[in-house]
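A single protein chain has been omitted from the complex, and every remaining protein chain is retained in its original position.
Entry: subunit A
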Amino acid sequence: MTYFPEEVVEHIVDFLGSHRDRNAVSTVCKAWYQVERLSRRNVFVGNCYAIRPERVMARFPWMKSLGVKGKPHFADFNLVPYDWGGFAQPWIEAAARGCPGLEELRLKRMVVTDDDLELLARSFPSFKSLVLVSCEGFSTDGLAAIATYCRGLRELDLQENEVEDHGRQWLSCFPDSCTSLVSLNFACLKGEINTNALERLVARCPDLRSLKLNRAISVESLNRILARAPHLVDLGTGSMMVNHHTEAYHRLINAFLGCKSLRSLSGFWDASSCCLQAVYPVCVNLTALNLSYAPAIQGDDLIKLICLCFKLQKLWVLDCIGDKGLAAVASTCKDLQELRVFPSDIYGAGTTAVTEEGLVAISSGCSKLNSLLYFCYQMTNTALVTVAKNCPHFTRFRLCILDPGKPDPVTDQPLDEGFGAIVRSCKNLRRLSLSGLLTDKVFLYIGMHAEHLEMLSIAFAGDSDKGMVYVLNGCKNLRKLEIRDCPFGDDALLKDVTKYETMRSLWMSSCDVTLGGCRALAAKMPSLNVEIINESDEADEFQENLSDLHKVEKLYVYRTVARGRTDAPDFVWIL
């Protein structure tokens, strides 16, 4: 066996970017494990309870960038109780002790407190980038600490977090010496901002390329900001409320004319159609456009805007774009790769929404489409078959028919064949969300054809345990399976228990699994945490008093090397 000195191995390993490749390298032998762990700079922990933070820090002492995810995905839809867990504190504390050279931290669906942010700000002298996605538990006081103590901060990116507003002064906490910002996103903040401080901050950060303002920022302020930062590449516009007869509107037009580097736009919170003309000059260069928070932009004005954006690769809109608008997208945006159509009226009958026609139009016009999230009121098998034929490159396909269990309205059939066509045609499909009326058959198709599927979301579907078993048997690369309101029970759960060791997690809520089934799973697989989330009145009862036949409302199973959890609340039972 040829001997490779460690330096050579390290040099080779340096070329490996992906976590998967590096993980593979580390399992070859002890020597390679050592080389890899000391040279690893980016660490990603997909489930914060899969491993204790101290172990991560001990294994990767020279880590520069850490990403951690907390709550399961269905927490986004209020299915996980508020204080279930996912606390950032142990991670930040462990990193402060074990990896003081940390430069980047990315947290998703975690509970982050102001104290955590202050500890973070004070513990890492080289800290450069903080990205918080769908987190909660902190206020603008925590942001003030970040602003105050993180010298050399390059990125503060807050995406869709619930942040308590404790006042506008946090932005003023960036010292005059802070000139390093490249990316600042505070679009999710609800409160007022000190606009003077913001404008001065923007003016002294020459490298600023991405700036996403919140709704409190007026057009007047936006004008001043754009005047000072014409080199922005990515802009969240703030309110954009302006009347097209005013001075402010004319200044806005000029401001956008000066932004030659803009490639991505979002925001438009209060923009009305009449002021869209101001952004026409930048449309021709746009690669990303997010109008999903702008319900007033619709109809012909929206279509006029879209027709200018022929370089668009990513588009997020509301369903008031209509099938007609989607047809315009299809004929204009030939480079489109990602489309998300969100519902604008989730409580109503939706007479102005999109249908299967819009999706078919998109598929015939945008052959490069690989990522879709589509909310609609109806879908047909024929349409899905057509879409599958036109767009074989889907890696992410999420279809949400808003009426649960709704069949094909033309044939009254389930949508098994339609989704079957998708999984057969899209050989690289990694993520799939199903909806509409579906029988076990669709799961048979998925198990047979979706070889690369990693994440599957199922709701109100299937007839029997067979459905779930098809998926668990067939999808070799499955990592995350989340199921709600399906008739899957203990037989399916226990059919192949070792499968769950190959996956990150399984979520089942409002299904037919019983306490007995979950206990059996926990007994057979000590390498898994089997969590029962029990919010009903019976939670007052001790677990022992409940019979094995008791139906489990919410089950969350995940592999872990850290047995149990020390921070689980009363209503979470870890079997």
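Please note the rule applied: a contact is a pair of C-beta atoms (placed from the backbone, for glycine too) under 8 Å apart; a residue touches a chain by one contact, two chains touch by 3 or more; residues count from 1.
Note that in this section contacts and distances are computed from a predicted model.
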item: Chain left out of the displayed complex - its UniProt protein name, from "Auxin-responsive protein", "cAMP-regulated phosphoprotein 19", "Sec1 family domain-containing protein 1" or "Gibberellin receptor GID1C"; value: "Auxin-responsive protein"
item: Chain not shown: contacting residue from A:Trp170, A:Phe256, A:Phe375 or A:Phe394; value: A:Phe375
item: Selected residue (touches chain absent from view) among A:Pro295, A:Pro392 or A:Gly516; value: A:Pro295
item: Touch with the omitted chain, as defined above, among A:Phe342, A:Phe419 or A:Tyr445; value: A:Phe342
item: Residue of A:Cys400, A:Leu432 or A:Ile533 in touch with the missing chain, whole complex considered; value: A:Cys400
item: Of A:Cys48, A:Cys320, A:Ile422 or A:Ile483, the one touching the omitted chain in the full complex; value: A:Cys320
item: Where the unshown chain meets subunit A, residue by residue; value: 74, 76-79, 134, 160-162, 188, 215, 241-246, 269-270, 272, 292-296, 298, 320, 342-352, 375, 377, 400, 402-406, 433, 437, 457, 459-460, 484-485
